[in-house]
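Here the complex is missing a single protein chain, while all its other protein chains stay put.
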Amino acid sequence: MHPEPTTIQLLGHATFKITTPEKKVILVDPWLFNNPYIPQGLEQQPVVDLMLVTHGHEDHMDIRLKELIDQSSPTIIANNICRRFLIEQGVDESLFEPMNLGGSLPVHDVTVTMVNAFHHAHVYLTEKTVTFPHAANGFVVRLSDGTTVYFAGDTCVFGDMQLIRELYQPTIAVLPIGGAP
Amino acid sequence: MHPEPTTIQLLGHATFKITTPEKKVILVDPWLFNNPYIPQGLEQQPVVDLMLVTHGHEDHMDIRLKELIDQSSPTIIANNICRRFLIEQGVDESLFEPMNLGGSLPVHDVTVTMVNAFHHAHVYLTEKTVTFPHAANGFVVRLSDGTTVYFAGDTCVFGDMQLIRELYQPTIAVLPIGGAP
Partner (left out) sequence: MHPEPTTIQLLGHATFKITTPEKKVILVDPWLFNNPYIPQGLEQQPVVDLMLVTHGHEDHMDIRLKELIDQSSPTIIANNICRRFLIEQGVDESLFEPMNLGGSLPVHDVTVTMVNAFHHAHVYLTEKTVTFPHAANGFVVRLSDGTTVYFAGDTCVFGDMQLIRELYQPTIAVLPIGGAP
């Protein structure tokens, strides 16, 4: 019996869904609600094992993220500012694996590393109020079949992308190319 | 008829006024009120087309900035933390061109790029209260005559200044040399 191949599916904008050889579902930068780029029929993602959030802007951290989390109680990895925001929103603290830049953790048959990024971020509490300012981060996800995906998140290009290549040897890089702020 | 040359005028400390070949006025890091370094007679700048703010410290973002903005309703580019602060202070949201690190935008006959910088910043709401913590940024401004000015803002030296040189090829660099915090 052959293992299933890894699949990586673009759900529009910066949202990616990875299905691992072990059939685990990883959702990166979830934006499902009112995402105009999401392919029809994929707006619902009831089963998520691992959720990775690069920063708190609403096109990377869905404003209805708590509802999505409540559906399947995934493990969540986000920088500590976004993590605290979500906890204050009522998300169960035990779902989080705390991590900071340079940290690596084996979880759900993959290894997740949080890497640097350069992007001013914050959380929109309401249309008029912003808070929880923070810097964004990226992620490197290494799967059991050797597939290693670098999610740059939102960032300008920076020289230490070379260091990420050297240290984690990604086989696939997901880079931001849009001009949105 | 020859085009007018670009002029770059130091208004004291980190405040610069660029007059473009098209006679547009760009003000960078405006500190006009109580700036002890400003040349006499230049404290008033009633006509500004474009305003660039690298961070929210009061020697780069005038504490009376709203009054200055109200005089001429310039286009404003600032990182999203400073932008949200100014909007909360009553500045019209439509004046802003949202931009983040690595972003470039043609505006008023120049191209503005927001680049990385390393400096802990925040906004002084009162003498005793600070908030809106953020990282500073720099700017590269390319004019129609090819003059390209890199404003480093407040930052330590960093290796990716080399990347800024490679990507944007500034002809003039404005670098911080003071020791102020």
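As written, the chains take the letters A and B, and residue 1 is the first residue of each chain.
Just so we're on the same page, contacts are C-beta pairs under 8 Å (C-beta built on N, C-alpha and C of every residue); 3 or more make two chains touch, one makes a residue touch a chain.
Owing to the predicted nature of the structure, the values given are computational and were not obtained by experimental measurement.
**Student:** Looking at the whole complex, which of A:Met99, A:Val130 or A:Ala152 touches the chain that is not displayed?
**Tutor:** Checking each option in A:Met99, A:Val130 or A:Ala152, the one touching the absent chain turns out to be A:Met99.
**Student:** So which bits of subunit A touch the chain we can't see?
**Tutor:** Residues 79-81, 84, 88, 98-105, 114-116, 132-135, 137, 159-160, 162-163, 167 of subunit A touch the chain absent from view.
**Student:** If the hidden chain were put back, which residues of subunit B would touch it?
**Tutor:** Contact residues on subunit B toward the absent chain are 118-122, 128, 130, 133, 135, 154-159, 179, 181.
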